[in-house]
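Every protein chain except one is present and positioned as in the full complex.
This part shows chain A:
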Amino acid sequence: MIDAPQPRPDEEEGFERPAPPERAPRKTAPIVPAQNIAGRALVVVIAIMTFLSCVTFGAVTLVRDTASVWENQISREATIQIKPAEGLDMEIALATAAGLAAEFDGVKGTRIIDSAATMRLLEPWLGSGFDIGQLPVPRLIIVTINEDSPPDFKDMREAITTAVPSATLDDHRTWVDRLVAMAHTTVTIGIAVLGLMLSATVMTVVFATRGAMAGNGHIIEVLHFVGAEAQFIARQFRTRFLFTGMKGAAAGGVAAIVVFILFSWWSSRNMATPQGDQAAALFGNFAIGSAGYLGVLMMVIIIGALTAATSHATVVAYLSDLEGGQTDGG
């Protein structure tokens, strides 16, 4: 039986240790360690998913902007076509129709395509050196429209056909409608792809964060048993994972911006070449604009916040499990 006062344990044989060499004091270790293998994998996964999401977002922005440019360019002009008719003085008819069109509000100007220009237009089919006066060739008037307040095309059409019966007004509505429908479809598909991409990113980030958190269960337990409040424990992990998430997301976002800049540089470098012209015809000037860069920044913030929120929820769930599924424990 032990019943007498005992010596202090460090005075006992076996508890003595040789003095270690002097060493510089190190900085206090963080409660949640900065990096482990799961943490590094999480950074890589978040970086990849952010990169893919940002590229998708940039592509959607580009398609949307290009579609908008197509719409505006087409709807900026209308065409009056006058077909030759028995007894019609073409030059008078052209002047009358142009004058009538110019009177309408929303018309910025009119331009008659003269005989020389019309011949140039027909040259690929009819060759050069023909007499345009001998052929029943329709003539055109280009009407430039104020796209912010376009004229009433119905009234204009009625006024022109009343004065010149063989004239027709084409406001390119059919073309514009087709292009708008196509552009909207393209943007809708882009948004759907972006939605899927973001959903995949959210789920990947959530599962990767939970995976990384799985290795930290012992830390949560120890903090719980030394009397740490649940909010304190959650805050430690939230801060660490917010940093981890934003680090990964920033890496992915920067990589996406580099890709945008490279494409923009390639596009401007190849501006006068056939490849460049083809790309420009499809996408206009290949630049994602400030909305795209703002989107990348938002993506980085959202993914960082998502990582932090997931770690918070995991800590709360873990503490709940620790309490035997009971709700105590703060």
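We take it that contacts are C-beta pairs under 8 Å (C-beta built on N, C-alpha and C of every residue); 3 or more make two chains touch, one makes a residue touch a chain; residues count from 1.
FYI, contacts and distances are computed from a predicted model.
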Hidden subunit of the complex - UniProt protein name among "Alginate O-acetyltransferase complex protein AlgI", "ABC transporter permease", "Cell division ATP-binding protein FtsE" or "RNA polymerase-associated protein RapA": "Cell division ATP-binding protein FtsE"
From A:Gly87, A:Gly133 or A:Gly227, residue that would touch the chain that is not displayed: A:Gly227
Touch residues of chain A, complete complex, unshown partner: 1-3, 5-6, 8-10, 12, 14-20, 23, 25-26, 28-29, 31, 33, 218-219, 221-230, 232, 322-326, 328-330
